[in-house]
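Step one of this worksheet: look at the structure below.
A protein chain is absent from this complex, but the other protein chains hold their places.
Right after this comes chain A.
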Amino acid sequence: MATAFRRKGGRLVASFEADEITVVTHVLELTRAFVAPERPETGDPFLDLVAGLGDEIDPEEPSDPALARLLPPASRDDAEQAAEFRRLTEHGLRQRKAATISTAIAALEAAVPPRVEIDLDQARALAVALTDARLILGERLGLRTDEDSDRLHRRLEAALAGQEELEPATVQKMAYYDFLSWLQESVTSAMLDG
């Protein structure tokens, strides 16, 4: 059973079961694969830069609503402004998101359960990475309003108690979402306490 992060000087300390860490890193790995740039990096900064200047097709708003939420339009009424912003920023944004998620995964993988001890850079990466994971899960669960989110925990408890019939896959997504929300609240509160 996990315990929340607490601030200890410049570090955050929590405890997790090995299984809980495995679940979180697994979801973060899926999130990274989902958001990482479609154009692979060559590893050569010059070639990567030139590739970005080439004649490739400008990125369009993603058709998958979860990806569209991670890479949202920067204007709600000016399609031209949003397209220009996307052309200039989307690739870099995807790169940074993937790198942040990698930092979070590495921090969790370095832990010796049950003790998880991370520094503030790792805590920041974990909080941001969990946001992307939760945005994807939230979209897949059809969360549209604050009320939907408020009801989720109760619905999950009802389903686990056999009081509400839900697809097992839905229950699993809800359980992941609920746990990641708790974890993110724990990391964020500990950072705000500093």
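Everything that follows uses one rule, which is that a residue touches a chain if its C-beta (ideal position, glycine included) is under 8 Å from a C-beta of that chain, and two chains touch if they have at least 3 such contacts; residues count from 1.
Following the convention adopted for this analysis, contacts and distances are computed from a predicted model.
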According to its UniProt record, the missing chain among "ABC transporter permease", "Inner-membrane translocator", "ATP-dependent Clp protease adapter protein ClpS" or "Lactose-binding protein" is "ATP-dependent Clp protease adapter protein ClpS"
Which is it among A:Pro37, A:Pro59, A:Pro73 or A:Pro114 that touches the chain not included here?
A:Pro73
Using the document's definition of touch, tell me which of A:Val27, A:Leu108 or A:Leu143 contacts the absent chain.
A:Leu143
Residues on chain A that touch the omitted chain in the whole complex?
69-76, 78, 81, 85, 89, 92-93, 96-97, 100, 124, 127-128, 131-132, 134-135, 138, 143-146, 148-149, 181, 184-185, 188-189, 191-192
